[in-house]
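All protein chains but one are shown in place.
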Amino acid sequence: MSYNLLKGKRGIIFGALNEKSIAWKVAEQAHEEGAVFTLTNTPIALRYGNINDLATATNSQVIPADATSIEDLSMLLDKSQQILGGKIDFILHSIGMSMNVRKGLKYDNINYDFYHKTIDISAISFHKLLQLAREKDAINEWGSVVALSYVAAQRTLYRYNDMADAKAMLESIARSFGYIYGRDKKVRINTISQSPTMTTAGSGVKGIDGLMDFTERMSPLGNATAEECAGYCITLFSDLTKKVTMQNLFHDGGFSSMGMSYNAMSQYTKGLNAEVGDDE
Amino acid sequence: MSYNLLKGKRGIIFGALNEKSIAWKVAEQAHEEGAVFTLTNTPIALRYGNINDLATATNSQVIPADATSIEDLSMLLDKSQQILGGKIDFILHSIGMSMNVRKGLKYDNINYDFYHKTIDISAISFHKLLQLAREKDAINEWGSVVALSYVAAQRTLYRYNDMADAKAMLESIARSFGYIYGRDKKVRINTISQSPTMTTAGSGVKGIDGLMDFTERMSPLGNATAEECAGYCITLFSDLTKKVTMQNLFHDGGFSSMGMSYNAMSQYTKGLNAEVGDDE
Amino acid sequence: MSYNLLKGKRGIIFGALNEKSIAWKVAEQAHEEGAVFTLTNTPIALRYGNINDLATATNSQVIPADATSIEDLSMLLDKSQQILGGKIDFILHSIGMSMNVRKGLKYDNINYDFYHKTIDISAISFHKLLQLAREKDAINEWGSVVALSYVAAQRTLYRYNDMADAKAMLESIARSFGYIYGRDKKVRINTISQSPTMTTAGSGVKGIDGLMDFTERMSPLGNATAEECAGYCITLFSDLTKKVTMQNLFHDGGFSSMGMSYNAMSQYTKGLNAEVGDDE
Partner (left out) sequence: MSYNLLKGKRGIIFGALNEKSIAWKVAEQAHEEGAVFTLTNTPIALRYGNINDLATATNSQVIPADATSIEDLSMLLDKSQQILGGKIDFILHSIGMSMNVRKGLKYDNINYDFYHKTIDISAISFHKLLQLAREKDAINEWGSVVALSYVAAQRTLYRYNDMADAKAMLESIARSFGYIYGRDKKVRINTISQSPTMTTAGSGVKGIDGLMDFTERMSPLGNATAEECAGYCITLFSDLTKKVTMQNLFHDGGFSSMGMSYNAMSQYTKGLNAEVGDDE
């Protein structure tokens, strides 16, 4: 089902790795909705994923870029405008990485070079992108920029580690830059706080199965999928949400507003009883 | 511009009084987006406004109903399904009234009968509507219910009076019922926290001009209009936001995320200088 | 251990029923900290509890009052000032009751007379108390008023029912009146959002054991006890927190800032495994 919501709009989509990626789904739906866009990811990610299939399917070009590099981002913005034939209307930032998580370094034993890298990749890359776009005046008035975040920015989840701090900073950047870019050029900037999602990145997190079972039972509508997140992104890129900015928007089936559900508690109580059983 | 976002959907729209009303704009846009719906308001409001023009323009019927009356709401739900030919897909609740405000009774000198009435009309009416709809199973799975709120639910604005408490309760009802209706029937329930708007209700508030000047200069994108709010409602009624529930969503040009803007401060400082002038 | 933090201060404490009550612990500690105060509860509660033991132990008088009655509250404020020899410095509001909960009426099947009663007792009583105190100028400058709340005001917990809406409204009243009373008389008004607590009221809630096990394992410091809550109240009544107002303060061992803890997840996962076992 498509609505032509993005007809005539030009975009840049960061972070599509493979068909499980949220960014992948966003690209597919943006294409269906009439947008043209470029795809970008790091050279390494491009090697491991199959983004070329996506490029073919959506009739778009892939531009390799390291999102922490001013030069690469600058080239990306220039080239995208050139390829697409004008200023950009929407951008999806779906980027995050923690070497501390990858290396299994716990939050009370982190490596500070990795910590800076986590922040650089997962948060400051967003600022660099916006500062460059602003400098180049690369985004059309009423353009829309969305970055993907997670509830860990507000509430601690064990094992999410320094990514929580990166997401908190990412959401702050959306507000800080949202003020400036909104005031000067009417560009809106928001973050979407998405349910835990079984992407390639997500499935690497230890214990993600248990967590997703919990959030599924806590959320009255269940976890939001990557496809559903893409649909929500489309609404934020469309002209129907022009006055929404500087917001962190939960797309999580209701999880963020739940204290305890009947379903999750029933499951939890089985654990209590199981324990009682263990004691016998 | 229309997208067919609500094609085939049936709705009920509360609170359209005249062409300034947010509900009026929602009706117009819902009609353009392919929805069919009934319009409702209190018998008194129907006499003062010109809702019949809207009914004609949108090819819809008007059903008078007092939103605090179980009987009226029950009749409204039954009749709407009958007229529209099936279960309901979306509802807009745009209802609020404070006799304390109308009578100029300040918040530290309120009348408690009026206070209960404020709560009954502005908040509990939402619960009654949902409880009845749930009982009658009147809303389709993945249906969407939106109530209009205001930032006074989180932050005190002088003169907003007991409406602040009513809005806080309204948002709580959206969460409380959102859990149940989501879990059982996949119905999503959200509130939109809209900029101050020059509706007939809004223009009656003393000092609204000054406040709107302030929020206009504070908000990087300026105040959101009634038309823009309607556009946002459409996205929430559409199938693209199925996993958004139990949320209070700010539609305010960024105001809610601002501490102080350059524009508002420049204006404020003129006041400081003016005062210095007064002292001379 | 006592510090004379409330030396010379006069207070009114609502809601002490028996030695499990938070209000009871507040009275004990306020007494140790040098305060004088009156105790109050409804006539019925006074009959069922053993508040006279507390009155004797703290050398204070009990004044029966229905917190929904203007007359009773008026008498209470007058009599308390008379007994204590001057204006009031602090008040604890620890009042809440839902007939819907008591009668087992679920949130999607509530009785609206009960709903209004829940709001009247659990939220509007706070407004009445403040409006009367303001009218009578019964509270000293820099006085401190605290009401007890619960995280259900922000996040839905099944079975908490219409009390969630009442707590949301209570917190809103604290803000709305906190603005006025602060501006005019420097009186500060806050709510404390306390862990679930095994008071007589709490222990009546179905499934409270399971919930408290969950919150205990989620909270890095464990659930906060009634005694600990009393200590926190003392700090808010003291002169050391004079500029804290209109806040909802979580006293919950960290629960409100948690998304998922290792301990709670371990327990939850046992439930998952138990379930797997059940299927075999």
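Order of writing sets the labels: A, B and C. Residues in every chain begin at 1.
By definition in this document, a contact is a pair of C-beta atoms (placed from the backbone, for glycine too) under 8 Å apart; a residue touches a chain by one contact, two chains touch by 3 or more.
Values in this document were obtained by computation on a predicted structure and should not be read as measured data.
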{"item": "Contact partner of the left-out chain, one of C:90, C:214 or C:250", "value": "C:250"}
{"item": "Option from A:177, A:214, A:232 or A:250 whose C-beta touches the chain left out", "value": "A:177"}
{"item": "Missing-chain contacts mapped onto subunit A", "value": "70, 106-110, 112, 115-116, 119-120, 123-124, 127-128, 130-131, 134-135, 153, 155-156, 158, 161-162, 164-165, 167-169, 171-173, 175-181, 246"}
{"item": "Touching residues (missing chain, whole complex) on subunit B", "value": "151-152, 154-160, 207, 210-211, 213-214, 257-262, 264-265, 267-275, 277"}
{"item": "Residues belonging to subunit C that touch the chain removed from view", "value": "1, 3-5, 175, 178-183, 186, 188, 195, 219-222, 224-225, 228-229, 231-232, 234-235, 238-247, 249-254, 256-258, 261-263"}
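Please note the rule applied: only the chains that are shown with their structure count from here on.
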{"item": "Of all other chains, the one whose Cα centre sits farthest from subunit A", "value": "C"}
{"item": "Innermost chain, taking as reference the mean of every protein Cα atom displayed", "value": "B"}
{"item": "Same or different residue numbers at the subunit B/subunit C copy interface, by half rule", "value": "same"}
{"item": "Centre-of-Cα separation between subunit B and subunit A, whole angstrom", "value": "30"}
{"item": "Distance from the mean Cα position of subunit C to that of subunit A, given in whole angstrom", "value": "40"}
{"item": "Centre-of-Cα separation between subunit C and subunit B, whole angstrom", "value": "32"}
{"item": "Touching two or more other chains - residue numbers and ranges from subunit C", "value": "155-156, 158"}
